[in-house]
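All protein chains but one are shown at their positions in the complex.
The chains carry the letters A and B, assigned in the order they are written, with residues numbered from 1 in each.
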Amino acid sequence: MKKWAILLVVTMMATLVLSACSSGSSETKNESQSGTADQEKVQLKFTVWGDVASAGPEVKLTEEFNKSHPNIEVKFEPVPGDGYGTKLTTSLAAGQAPDVFLIGEGDYYKYVDKGVVEPLDSYLEADKSFDTSMFQKDLLDMGHINGKTYYLPKDFNPLSLWYNKKLFDAAGMEYPNENWTWDDLNAAAKKLTLKDDKGKIKQFGFNATKWEYPIFTYLWSNGTSISNEDGTKAEGFMNSDKTIAAMEKYVAMSKGADKVSPTPQDAETLGGDGSMFMTDKLAMMVTGRWVKYDLDRSKVDYGTSLIPKGADGERGGIIAAAGWAINANSKHKQEAYELVKWLSGKEAQVLRSEKGLVLPATVNELEEVKKTEVKDKPIIDMMAFAKKPVTMVSSNGSLFVEEFNKAMEKILLDQSSVKDALNEAAKNVDSKITK
Amino acid sequence: MKHKSRSEKAGYLFILPWFLGLLLFTIGPMIFSLILSFSKWDIITGIGSIEFVGLDNFVNIFKDELFYTSLKVTFIFALVSVPLYQIISLLVAMMLNMRTKGMNFFRLIFFMPSVIPAVAVSMMWIMILNPEYGILNKALSLVGIEGPAWLQDPKYALSALIVMGIWGIGNTIIIYLSGLQGVPEELYEAAQLDGAGIVRRFFSVTIPMISPTIFFNLIMGIIGGFQYFTQAFVMTNGGPLNSTLFYNLFLYNKAFKTYEMGYASALSWILFAIILIFTLIVIRTSSAWVYYNGDDDKD
Partner (left out) sequence: MNIQTSLKKNIAKLVALVILIGGSLIVLVPLLWTVSTSLKTPGEVFGDNFFPEVWKWSNYSDAVNAIPFFTFLKNTLIVLVPVLIGTVFSSALCAYGFARFKFKGKRWLFLVLLATMMLPGQVTMIPMFIMFKEVGWVDTFWPLIIPSFFGGGAFNIFLIRQFMRGIPRDLDEAAFMDGANRWQIFMKVMLPLSKPPLVAVGIFTFMGVWNDFQGPLIYLNSTEKYTLALGLSMFKGLYNIEWNMLMAATILIMLPVLIVFFVAQKYFIEGISISSAMKG
């Protein structure tokens, strides 16, 4: 009978602990507790997605910020890359999200559209000491929506053409240059595609990825796009004659007897274009600068160049960008602004780019890099050609991308011709568009 | 009578921890999600923006083509994989139950795959299933079969995931193994003396004796099968052409990609109903085939 009582008491105690804790929200509790020690200290939190290599500078920046701002206590809480979306979403839902967080262009428009992030314009105007013209203009423009600024730059990766020098040398060919058109690329890729004795391709000339960013640059250089200017219409754009003709050429690169590119699925199973490139199985690819980190640590000998022009001399570029934004529900927005300013300011840019892991977002520092880093020069030059992907233009953006990807999948699986698939996709987009 | 009521009280006391846990941790979120299924909620904007919309979510779901696609994929998967995994697990467990030297070693090996995190397993299988470079098709070509493009072919992607699942049934094997350990050796010996062969002994001794375990694994298999998610999320993300768009993947996309939590919650309650129906069917039939040594209670 005694043991019964013990059992009962244990469970009762556990419930008591629970209900005792639930009586007061800890957030307020914590604040009042620490408030007695240093009355004025404002608690801020900020988060990034990250891996081991990239968290280092942020830790240092946090320490320095806390030193120079005695009234603010900042806590840095990085989240592993593949958990970032879930974690941020959950904490936003619960109203528990950090004051400052990093957003990438994937979620950017949606966050702005739903009012999750605070516009920075009023803070920037009031702050005469901080001049945003120090940032690369194209980069700032990426973050403008309806004339307002919602983030300050942190990370950005312009897309450019990467080529494997060893494979070019072996074929006795000249490296790509800034005068190349997409036709030049295609012709070179054909020469660089090699088969083994069994007729199996052992080396590909180019990777015609299904990732939409390189495809966008390709379409832009061909004078077309999957949507109109403000992302409200697909008919006549996604399925225009120009788009269809261009996409037929593009798809032919990874299909048929003359293919010069792995199919998207093959590339994926070979570890992606980066891995194929590093193991000398791929001669050229269009991708973001993040790949440099891996390339530099492998044995591959590579170079970079501008993404080719179209036949009419047009060129399109794109920047995968991420920046610091302020949580619209933050209780300390002014302090959060100070933090954002610091995290994207000159010192931060220099510190992060010190080891060449990322490019600095500020004009002067970029110029410095351009002078000394041969491989980074074309990448930086590509920024001048940057345009916004449809996802950064409209809240319908993901609809365009989704339908376009679906069409590509059908085409690559021989379920539909390029023309039919794009026609259907355009119709689907326009029927679902909300604005 | 006195004895019975005492026993009744004791029963309640023993399940009390679970019941408290139910009240404290489970019921709340369940009710919350039930309310959400009749609401519209862009989760990133916080709790304040929840808006009651009546049956809208359900009406939209039944108009949604992808809902039916995902339902079909999930049903095919569950109906094939649940019996398949159960039979294979049981057979392997019986072999692992043999009293032979080195059996510890085999048990360890068959358990290993369940220890590897699902994401790592998925990555490994992406490579194994690669049509050109993967070892599966290389092995098939040795016997003169040209393997399909598995994950990249809408006709084979679902089958590939089902086959891959066999690799990870270690947990089910262990549960069967623990069930088999409870079967007294004497019963087999007695049956053998009666002249029963291996097959006879399997059906007249093994199956009835471990029927509670089969019952358990069957129900858990149904629940798990209908909620299949991680591997499809990592390996195919629903493709190609939605051929592996599992129900929970569809639900996840609604909740965490487009942030429509109300819609996702409505989806989850539909799935709840489906699983419940299947579970009830199994429970109803169980009195006919599940044999408990210790009591004559019905489920």
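Heads up, the rule we're going with is that contacts are C-beta pairs under 8 Å (C-beta built on N, C-alpha and C of every residue); 3 or more make two chains touch, one makes a residue touch a chain.
Model, not experiment: these values are computed from the prediction.
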Original post:
Out of B:I61, B:L158 or B:I219, which touches the unshown chain?
Top reply: B:I219
Original post:
Out of A:L61, A:V74 or A:A93, which touches the unshown chain?
Top reply: A:A93
**OP:** Determine and list the subunit B residues touching the chain excluded from the picture.
**Re:** 4, 7-22, 24-26, 28-30, 32-33, 36, 43, 47, 92, 95-96, 98, 100, 104, 106-117, 119-120, 123-125, 127-128, 135, 167, 171, 174-175, 177-179, 181-182, 184-186, 192, 198, 209, 212-213, 215-216, 219-220, 223, 227, 229, 248, 251-252, 255-256, 261, 264-265, 268-269, 271-272, 275-276, 279-280, 283, 292-295, 297-299
Original post:
Contacts of subunit A with the missing chain: which residues?
Top reply: 1, 3-4, 7, 14, 18, 21-22, 24-27, 29-30, 45, 49-55, 75, 77-84, 86-87, 90-91, 93-94, 96, 104, 157, 270-271, 275-276, 278-279, 288, 290-291, 293-294, 297-300
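The definition used in the following text is that only the chains that are shown with their structure count from here on.
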Subject >> Residues of subunit A defined as touching subunit B within the complex >> reply: 4, 7-8, 11, 14-15, 18, 85-86, 89, 92-95, 110-111, 114-116, 200, 263, 265-266, 268-270, 329, 398, 406, 409-410, 413, 415
**OP:** Give every residue of subunit B touching subunit A within the complex, in rising order.
**Re:** 13, 16-17, 20, 24, 42-48, 126-127, 129-134, 149, 151-154, 239-241, 256, 258-259, 261
